[in-house]
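Every protein chain but one is kept in place in this view of the complex.
Chain nomenclature is as follows: A and B, assigned in order of appearance, with residue numbering initiated at 1 for each chain independently.
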Amino acid sequence: MSNAPIGFESTDHPVLAIEDLTVSFDGFKAVDKLNLYVQRNEVRVVIGPNGAGKTTVLDLICGKTQATSGSIRFNNHELTKMSEHAIVRVGVGRKFQTPSIYENLSVFENLEMSFPRGRKVFGALTFKRTADVVARVESVAAEIFLDQHLYTQADLLSHGQKQWLEIGMLLMQEPELLMLDEPVAGMSVSEREKTAQLLGRISQGRSVVVIEHDMDFVKSIAHKVTVLHQGKILAEGSMDKVQSDPKVIDVYLGH
Amino acid sequence: MMGLLILGVLLLVVFPLGLDIFRLNLVGKYLSYAFVAVGLVLCWGYGGILSLGQGVFFGVGGYCMAMFLKLEASDPISTKIQSTPGIPDFMDWNQITSLPAMWQPFHSFSFTVLAVLAVPTLLALIIGTAMFKRRVGDVYFSIVTQAIAAILSILIIGQQGLTGGVNGITDLKTLMGWDIRTDSAKVILYFVNAGLLFACILFGRYILTSKLGRLLMAMRDKEERVRFSGYDVASFKVFVFCVAAMFSAIGGAMFTLQVGFMSPSFVGIVPSIEMVIYAAVGGRMSLLGAVYGTLLVNFGKTYFSETFPELWLFLMGGLFIAVVMYFPNGLAGVYEKQGKKLMAKFSRKKAAPPEPAKPKAAAKTDPTDIHLDGANLEASK
Partner (left out) sequence: MVSLSEFFAIFAMQGFNGLSVFCVLLLMALGLAIIFGQMGVINMAHGEFLTIGAYITYLLSHLTTTYAPSLQPFYFFGAVVLSFIVAYGFGYLTELLLISRLYKRPLDTLLATWGLSLAMQQTFRSIFGAKEVSATLPDWLLGSFKPTENIDIPINGLFMMVLTLLLTGTIFILLFRSRWGLQVRATMQNRVMSGAVGINTRKVDRTTFALGCGVAGVAGAAFTTIGSTGPTSGSLYIVDTFLVVVFGGAQSLIGTIASAFSIAQTQSTAEFFLTGSMAKVLTLSAVILILMLRPQGLFSVRVRK
């Protein structure tokens, strides 16, 4: 698939602007004065050797980890000052490395939980499973290839299906920025292809940041690639440009 | 639904018809403890919040009611032999000459009822918000609730002039003119108590079958994921903790009415942890089980403390250990498993497995039913 930048233009108002972001754990700088900009409708893939700080960056954006200094602006919100659930409510969705779903609930219930209504105590108490909820759950389930498994308990799904379910839960939240941490890890070849299609569909009208190691997969979805190393950006650009960068080849013995 | 009916018949028909007044009053006392156990099913069984200080809320509710009743019993005519008539006797003994400001509002019944409902809930709101917003861990939270129970019980005992000290508030006579010590009063209070208990159980069931109930269970197992689905996890924990506190307070107030006194011996660490065992024995995931558990443990306590007093503490200690190690879902869990075996025997004729049911408005698990799906609702904490 082509990796020509389609559907977005570099503007002065990126949807996500990370500036001078630093986080240190007991002196060790996991992320070091990072500057990263993601445009609207862009699919940005972040790659880098293990320990480069990729997951930490996602942790920082979604609020799981507190930054030591720097700023993360999403639309008009300063994310470093917000709590996790507030960040979700302004439109940021995060998928974790290991599938994080509600094992004891069915696929339907998993998706329903993420419906963006009834998020406060009294809303949750009085939440009714109305027709619009059911319709949306069914449509998202169809997108993530699980429409035949709506009433299966989640822990009975295959690993790949669990990954899709988590992506579906994120879709239910109607995020503007989607962050996916190794979405195809542990998937078979055919599952990877399906996932690539899925990502292609869902990134229409959204910005997506993906962490991945599978280079073929990255090539098939990325508009732009950022290479992280030791908490800093090593190289950035199209996949071809990055792959032929000698610094990257040096650090990242890969194809 | 069936379970609720059976319990209803037991409490509202069988006991009143079969027991004498004395024993009925005793059951009424036990049922007032059951409020706490039912609250614990919500906050511990489903919410994962092990509060070892529910005695605090039981006590606050009880003391509010006791203050009202004591003021009524301390009118100037009955207390005319005191140095200062018109104030409770223990204040007189402590050389207090005028009613402390804190007691003044309790002349009014409506204020008292409001206080019983609002004060413990407010207290739980403050404690819960401070703890859960700061993400204090489960174990730390349990320890802090113990400390709070200790603090309150020490305070109450220490402030003799204000609270009656270690003896508590005793000699309660009438509720707005109605003598609560007569047999007929005790019967009426029994039914009021049972009615309120059912109201709490139904409210609990409403909570558990709503999305909030599903959220509680999801939070128990995957708190992070719930947070990242946009939910302020702390607010849900605070909510269910407040509900448990309010239930306990109602129980405390009903206890005072039925038994005629309130003392700090219901407030501290030991009684609070004992109330946890009621819920554990009955089944921490079962609202109805909590009632049965309370009745059973208390019947046992009364029986054994009279006949084999030395044995009782051993038994209770053993009960804690046995329930935790072998029956984590309590009686309800055991009943569920045996019930399943019996159902399997009867439905051996059915060849095809039933199709997965489409979700209806209510969730497929009914927490008031003792038939719980053990696979779905493992008590994992």
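We adopt the following convention: a residue touches a chain if its C-beta (ideal position, glycine included) is under 8 Å from a C-beta of that chain, and two chains touch if they have at least 3 such contacts.
Since we're looking at a predicted model, the values are computed, not measured.
> Can you tell me which of B:A37, B:I273 or B:A332 touches the chain that was removed from the display?
Within the whole complex, the residue contacting the unshown chain is B:I273.
> From the list B:L12, B:A73, B:V113 or B:I143, pick the residue that touches the absent chain.
With B:L12, B:A73, B:V113 or B:I143 as choices, the missing chain is touched by B:I143.
> Considering the complete complex, identify which of B:G18, B:P76, B:P100 or B:G317 is in touch with the unshown chain.
Of all options in B:G18, B:P76, B:P100 or B:G317, contact with the hidden chain holds for B:G317.
> List the residues of subunit B that touch the chain left out of this view.
Missing-chain contacts on subunit B: residues 50, 130-131, 134-140, 142-144, 146-148, 150-151, 154-155, 157-158, 269, 273, 276-277, 280, 310, 313-314, 316-321, 323-325, 328, 380-381.
By definition in this document, only the chains that are shown with their structure count from here on.
> Distance-wise, how many Å sit between the C-alpha centres of subunit A and subunit B, to the nearest whole number?
Result: the chain centres lie 45 Å from each other.
> So in the complex, the part of subunit A that touches subunit B is made up of which residues?
62, 64, 83-85, 88-89, 93-94, 96, 100-106, 108-109, 112-114, 116, 118-121, 124-129, 151-152, 169, 173
> State the interface residues of subunit B toward subunit A in the complex, per the touch definition above.
206-207, 210-212, 214-215, 217-218, 221-222, 224-233, 235-236, 239, 356-359, 361, 376-377
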